[in-house]
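Removed: one protein chain of the complex. Kept in place: all other protein chains.
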Amino acid sequence: MKMKKVEVVIRKSKFDEVKDAMRKVGIEFITFWDVRGVGKATEERVYRGIVYDTSTIERIMIIFFCREKYLEPAVNAILESAKTGEIGDGKIFISDIVDAYRIRTGERGDKAMYLEGEE
Amino acid sequence: MKMKKVEVVIRKSKFDEVKDAMRKVGIEFITFWDVRGVGKATEERVYRGIVYDTSTIERIMIIFFCREKYLEPAVNAILESAKTGEIGDGKIFISDIVDAYRIRTGERGDKAMYLEGEE
Amino acid sequence: MKMKKVEVVIRKSKFDEVKDAMRKVGIEFITFWDVRGVGKATEERVYRGIVYDTSTIERIMIIFFCREKYLEPAVNAILESAKTGEIGDGKIFISDIVDAYRIRTGERGDKAMYLEGEE
Amino acid sequence: MIHTILQTDILSSLGGELENYAFSINTIWVLITASLVFFMQAGFALVEAGFTRSKNSTNILFKNLMDFVIGTIIFWAIGFGIMFGSKNGFWGGIDLFTRNTYRTDMPDMAFLIFQTVFAATTATIVSGAMAERTKFNAYLIYSAIITLVIYPVSGHWAWGGGWLSRMSVPFHDFAGSSVVHMVGGMAAMMGALTLGPRIGKYDKNGKAKAIPGHSISLATLGVFILWIGWFGFNPGSQLAAAGKVNASAISLIFVTTNISAAGGAVATMLYVWLKNGKPTLSMTLNGALAGLVAVTAGCDSVSPGGALIIGLMAGVIVVLSVEFFDKVIKIDDPVGAISVHGICGAYGTLMVGFFSTSQGLLYGNGGALLKSQLIGVASIASWAIFTSFVLFRLLKLLNGLRVGKRIEEEGLDVYEHGETAYNN
Amino acid sequence: MIHTILQTDILSSLGGELENYAFSINTIWVLITASLVFFMQAGFALVEAGFTRSKNSTNILFKNLMDFVIGTIIFWAIGFGIMFGSKNGFWGGIDLFTRNTYRTDMPDMAFLIFQTVFAATTATIVSGAMAERTKFNAYLIYSAIITLVIYPVSGHWAWGGGWLSRMSVPFHDFAGSSVVHMVGGMAAMMGALTLGPRIGKYDKNGKAKAIPGHSISLATLGVFILWIGWFGFNPGSQLAAAGKVNASAISLIFVTTNISAAGGAVATMLYVWLKNGKPTLSMTLNGALAGLVAVTAGCDSVSPGGALIIGLMAGVIVVLSVEFFDKVIKIDDPVGAISVHGICGAYGTLMVGFFSTSQGLLYGNGGALLKSQLIGVASIASWAIFTSFVLFRLLKLLNGLRVGKRIEEEGLDVYEHGETAYNN
Partner (left out) sequence: MIHTILQTDILSSLGGELENYAFSINTIWVLITASLVFFMQAGFALVEAGFTRSKNSTNILFKNLMDFVIGTIIFWAIGFGIMFGSKNGFWGGIDLFTRNTYRTDMPDMAFLIFQTVFAATTATIVSGAMAERTKFNAYLIYSAIITLVIYPVSGHWAWGGGWLSRMSVPFHDFAGSSVVHMVGGMAAMMGALTLGPRIGKYDKNGKAKAIPGHSISLATLGVFILWIGWFGFNPGSQLAAAGKVNASAISLIFVTTNISAAGGAVATMLYVWLKNGKPTLSMTLNGALAGLVAVTAGCDSVSPGGALIIGLMAGVIVVLSVEFFDKVIKIDDPVGAISVHGICGAYGTLMVGFFSTSQGLLYGNGGALLKSQLIGVASIASWAIFTSFVLFRLLKLLNGLRVGKRIEEEGLDVYEHGETAYNN
């Protein structure tokens, strides 16, 4: 069993496209939330007369866990759909996981990753 | 030293039960936040006349880091307490970590994971 | 290529200091969000006459991915800047990642981690 | 001789004019205060939404909107006649679409709108106590029935010329501590009782758990809005502003209303502070409302000092009552509606028997008024409890009152309305 | 003989006094209702902010503030004269800084402030339909021009003694279903059309997608505030409260206004429930507003029953209209302003021709009024559509109307104002 965890930071405005692109290559389960990123892409702000250089920009973090064979298509799908070409497009990080469970059934490992009979 | 990271996606409504169950098996430190999950469990919505099929459902993500010996009881506790048996119960993912620090004391590795004298 | 993922849970009030300290040691890209921690640091609350023992306290989770050589200075910077010495200062966890991409350019691995010509 | 003839002549020709102005002044007063009372709907909506969880915000706001909407139509169509008609001492009879004549000192339509916003208040009180678990369609039905019959009948007894107002010492509930608030609070109690507590409110050992509301900012704004609404509710109930007597009356009512609210807030704050070690806002908001509810019955007849005392006591009573329902009787009332409106409504009505400067026991007038107050409170409360008990039982049987477990857990907004209150 | 001499003598000496009171009563009425109408600005701001995304909240709130601010200054400086001057039937002429005399029954300043808050309403309606993508400076310009000329000219026709009011059967738009709301709604339509839909509103196949608003709590509060504002808008338009006739008129207007709003809400709720299986709040809020807009033209001349029917139909029309614009014509109107104000404004004005108890077709008075209403609606709508079309085209050409793609995607708050609405 080989399973990967993929963490992706993208622009908020690209979320719908990325989600659709991923669905097309078979990634149906993802989890996401709002994050803020500090990086090079900055937008100057003035609050009540005080300019504050903030590089803080709202982003969405998506994580999903998938079997290895889905990895490449998923990454490519994201690279394409999340790209604007301007600074601040975000990153993808991949790491290993050692085990997984599906809470509903208690299934473990590989089996937790896909629905019996749907593959 | 063996330490694991456990990531759990559960129903919001199950949070209290899960937290209590984990405490019982010795997991006292956890971190959690609100996430949204995209998956099979869908609820149709209509916004101002437009039906939008959204599979987005609010979930809670819990992560905790623990020493290996706590892993199994913790996973079992979660599997039991977070289960409703209906689609959408969530998942548990386990991965390795290579190091840990307690900020308050600067303690590293294994020591960062439990409170001296409390074990 | 050696890349690490660092997850840090800190007090909300320490965020600015930690961010500045990290920037000084060369960590310019971070992602963060609000989390709640359950731990030993508790504050008793009474809601409409009902005392509820909650150990839930607002924290900020920072994650960043960096090349190995930045790891130590970054950890030290955090340990220093996030510390108050009181219970509840938080933790740092380090794990491996196996791959990374920069969405804007499609660059992979090591190259995704720094900006050409800026090093 | 010529004198008097002339005088009457002139007087009558001018008197008509003058009367016209009195008519205008009364109308303006009633309409503006009706607007303020209408605004209380927004106040209730915010308090109830603020004190409950965000997954149910759409639902509770929707209920608060619809009870006013339905109340408007039903009270005009039937309720008003039942309340203000003159059939007999028990009910007023039917005046379909309110077409009879009721007043000579202001247009009937002014009176109708004022009474409409009052009627809707009663219904809206109930939604808070039953929040986060009641079926939407059940809500619509029972809120209709409250405005259709429960409120108008007991309202007739006290305000429509019914038997309570015909006692030798008439029952005195100036602006509705009992007629409006207690009726709402009692119906709320029966509703919450019939429903049972929210999932997670009590643990296995029956210990009450805290379920904090999602926005104390909205709740606080709601209380400020209710407070200003009360400046319509109480002084508007004078139903006139023309002439010195009326002008003085409404001015006094402003002062007593405001001081009692202040008394309620300060007492709750201090009492909770002493008891739990910290002053808490959510409870103090209830304290202010408790003071407002309590003074409503006697706002015209107590002194400012009396109002302060009534408010101070209400501020303590509401805390005790909230804890009593929460921990002892274990009726789960997310916003404290039973205590604020039911208990403090009854309490405030009784206090008139003590603090009325013209008829009260403490001013040496004996217990006659207090007795009438007791009769009034007891009879109105019984009516409200009995009818709403039947109503909720029937609803439970025929339609179901409570949403399913899954819906309650994940939120009524998504399942009942397909709409979440907060998005990006 | 002595009689009459005396009498006139006395009467004149008292009559002056009496007239003074009438003057006072009217003034109070107009000022207080003007305050309520002013409050509608807050209502619009909340509805529009609530129905759009949080990344644009600062922007939409800012626009709602500034259109009132700019409207205040410009309407006083020029617009008022154009609307209420007596130059000719088409426009009133210039009265710089409103220094002429217009009224004898109240101070001109009272009339000015009342008309100012009305004028600002028209401008503010537009911002909702154009939300989330309009340049801030373009907004300031067009909102100025609406208050400067578009609104005052057609306003003059109907209310300033212009040609619509001089027809043999005068056009009847009591409080502005057409003059205010339809004008705003039509300008909103041309604006949204010129702008094009928000990014992501339609997918590649042209299918409309839902973009839920960020806070239904704020939107609901906004609707409650608009509702109470309408208790200024409609009854205030009587512009008098002294005397029985006026007092009765404003009372009736309260009732018809309120019942129509209720009708709108209940009809929308039921219709959507039947159609989509779930009652939704966001649409029902529009339904209540639709009822309010629709009854505005005839609130003084329909019966409560008529108002209910007008409201009920408005509640259905608004749903059909929202879907029509969204799915068929594909004009992206985030808050439904075109349907609520434009369509229901026109609809409500026409309904007066049917439901006016004194002149309406349904009361056996023939179609004369209906014809005038048709002429009025057609001419005002044409004027509003034509002038705002030219305005928006010119703006697009000369200044640009829409923000850049990046700004729209990341939010107008950060890029246009350097300020996010929500922080920790």
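The chains carry the letters A, B, C, D and E, assigned in the order they are written, with residues numbered from 1 in each.
Heads up, the rule we're going with is that a contact is a pair of C-beta atoms (placed from the backbone, for glycine too) under 8 Å apart; a residue touches a chain by one contact, two chains touch by 3 or more.
Bear in mind the structure is a predicted one, so any value in this text is a computation, not a measurement.
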Where the missing chain makes contact, among the chains that are shown: A, C, D, E
Given D:G213, D:G376 or D:G418, the one touching the chain that is not displayed: D:G213
Of D:L239, D:L252 or D:V335, the residue in touch with the unshown chain: D:L252
Hidden partner chain, touching residue among D:I78, D:A265, D:L369 or D:L401: D:A265
Sites on subunit E contacted by the missing partner chain, in the whole complex: 2, 6, 9-10, 13-14, 17-18, 20-21, 23-25, 27-28, 31-32, 34-35, 38-39, 41-42, 45-46, 49, 57-58, 61-62, 65-66, 68-70, 72-73, 76, 97-98, 106-110, 112-113, 116, 136, 215, 218, 221, 416-424
For subunit C, residues in touch with the removed chain: 11-13, 16, 43-47, 57-58, 84, 86
For subunit A, residues in touch with the removed chain: 45-52
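Note that in this section only the chains that are shown with their structure count from here on.
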Fewest touching-chain hops separating subunit A from subunit D: 2
Chain separated most widely from subunit B, comparing mean CA positions: E
Listed chain pair A-E, B-E or B-D that repeats interface C-D [over half of contact pairs the same by residue number]: B-E
Subunit B and subunit E, separation of their C-alpha mean positions in angstrom: 52
Of all residues in subunit E, the ones touching two or more other chains: 55, 212, 276, 278, 280, 282
Residues within subunit B bordering two or more other chains: 33, 45-47, 86, 95-96
Interchain contacts, given as pairs of chains that touch: A-B, A-C, A-E, B-C, B-D, B-E, C-D, D-E
